[in-house]
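Every protein chain except one is present and positioned as in the full complex.
By letter and in written order, the chains are A and B; residue numbering begins at 1 in each of them.
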Amino acid sequence: MDLMLVLQLLLGGLQNGALYALTAAGFALIFGATKVFHVAHGAAFTLAGYVFIYAWNAGWHAAIGVAAALAIAVLFGIGMERFVYRPIQRHEGSFFTVFVAAFGVSIVVQNLVGMVAGRGFASVDSSLSQGVEVLPELFLAPVFWVAIGTAILLFAALTLFLSRTHAGVALRALAQNPDLLRAYGLSSSRLSILAFALGSALVAPPAVLMAMTTGLNEAIGNHVMLLSMAATMVGGIGSLRGAAVAGVLLGVAESLVLLVLDTQWAEAASFLVLFGFILFRPTGLFGVVAAK
Amino acid sequence: MIAYLANLATLASIFGILAVTLNFMVGYAGIFSVAHAVFFGLGAYAGAQVALALVPDALAACAAAALIAGGLSLCLALPALRVRGEYFVAASLGLQMVALTVFSEAKPLTGGLGGLIGIPQPRIFGVSVGALPLSLAALVLILLAIAAMARGSFGRTLQAIRDAESAAEALGKHVAVAKALAVGFACAGAGIAGALFALHMQFVNVESFTLEQSVLVMAMVIVGGTGTLLGPLIGAVLLLSLPAGLAFLPFIPATEVGAVQQIIYGAAMTLLMIFRPAGLVGDLSRGRSAA
Partner (left out) sequence: MTEAPLRCEGLARSFGGVRAVQGVSLALPAGQVTALVGPNGAGKTTLFNLITGNLRADAGSVFLRGRPILGLRPWQVARLGVARSFQDLRLFTHMSVRDNVLAATERSAWFWQIGGGRRARLAAAEAALEATGLTALASARAVDLAYAERKFLSMARILAAQADIWLLDEPASGLDLASRLRFGQLLKDARSRGVAICLIEHNLDVVMELSDRIAFLDQGRVLAEGEPQAILRDPRLAAIYFGERPQEVA
């Protein structure tokens, strides 16, 4: 086996894994804090990515594009909470209704994006994604370091936020015991908005970076959704750290699959890992076993 | 005109089977799947192969389809149902996405991207049968079976599990087996619909078994409402008439019709869940309460 090829694929997998870790953490954050199975998380990713591409193609500075991507992701998350999930939970809120409503939104977004931006591959060309030969036959683009660095930075910030700030601690409390929160007078609905805003914001950097590297298509939302769900479960429901680690694991698995199969089997990798965990370790890597 | 209506009626029956079987899984057993089209496809390919390679007998094709679709669904269901419901949803999404690749690559079985063509007309014991009466008969039989099960002990078991799983288990019900049976039956039904589809269209290819198709079936169930037996059927008829209705709107370019349809399905699902979760036909009694 060609060692350089394995190494190249491994690095590519780590790069993608860093991006998946962020999106998965966003999903896990929302699910943990609000118990909402936010199946439209992938749609936030799609919107952020395409908005960035649009800004780039319009000639605007990259920073504006990133800001725009961030803005649309956060607005989308908050919008979903306010206009879709909250009305539903007011009168019903079963898993079924929440799931179907979110799924419906993701279908609408996917097809709207397809109609407006066209179907098929979309990406931006940036110097960040140009590979530099660091070792014989081993190429690394600056974007690799950007991806890893961004992921690490954001996770550090997130951990600090959740453990040191008032709002962050309240979010963790919301995940553990929503009723107790109400007793202490904290607004669980405001915290829900925070959870959605934060969780959705986490998709913007990965969306931007992916637009710069592997590129997007209008159906990328489904791919991201599957990965986020799988990572949350493989990592263990209730653990943000687990979701992130699992995201990296899935990214690497997806890449290494290419050693034996063609690119269209990429999804199979995530599915197989998820299924493997369902069979052998349903609590996931770091899952908290809930007492019934 | 007659042929057009007959075709529509046949498709309505076939999608009707898909919708009522999905409703059985989702509405009665509370198991959510976005991969119903996968089992539709498995049944279609199985039925097609039986008709092409062995004998174009409709009963044989449907039996093979039911066995293969139902059996393979158990491989997914048995492990995934031991754990939380969200796992099954995630696994089904993964399955739907992987299935497309599998269908496209398994050329000897599925004809790859080109699909299988030249499927002969259906017969029963050598006598030629029309696709319409065949599909209608299948729909009626499946409806009767579901009605019988729903009213009997199996239906009670499933509803008990849906309403209060731990209490059902505390009464001695083997939850995982009951759920797996529900999934197996529903997917076997989808398989039968697939075989009928193959015999009717005389051509199958992977385009009919995508996530969009699963979404369509889900939308039929939701629009019709999960609380009743016939609701999904109404949903099926309504949504199948949609493309014909859309064709009358001049401002939609032909290439975008598919996307517009999907947008309508998605929007309908979301709006219904917000404003009328019971669907158009269903009764307004869904939902958890502190009983």
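Descriptive notes on the structure:
Keep this in mind: contacts are C-beta pairs under 8 Å (C-beta built on N, C-alpha and C of every residue); 3 or more make two chains touch, one makes a residue touch a chain.
In this text the structure is predicted, and so the values were computed from the model without any measurement.
Check B:52, B:109 or B:160 against the missing chain and you find that the one touching it is B:160.
Contact with the chain that does not appear here is found for just one residue of B:75, B:113, B:171 or B:271, B:171. Taking the complete complex into account, residues 149, 152-154, 156-157, 159-160, 162-164, 166-175, 177-178, 181, 285-286, 288-291 of chain B touch the chain not shown.
Note that only the chains that are shown with their structure count from here on.
Remark: chain A and chain B have CA centroids separated by 30 Å (rounded to whole angstrom). Chain contact summary for the complex, chain A toward chain B: residues 37, 84, 87-88, 91-108, 110-112, 114-115, 222-223, 225-226, 229-230, 233, 237, 264-265, 267-268, 270-271, 274-275, 278-279, 282, 292. Of all residues in chain B, only 26, 30, 32, 34, 79-80, 82-87, 89-91, 93-95, 97-98, 101, 104-105, 166, 211, 215, 218, 222, 226, 256, 259-260, 262-263, 265-271, 273-274, 277, 286-288 touch chain A in the complex they form.
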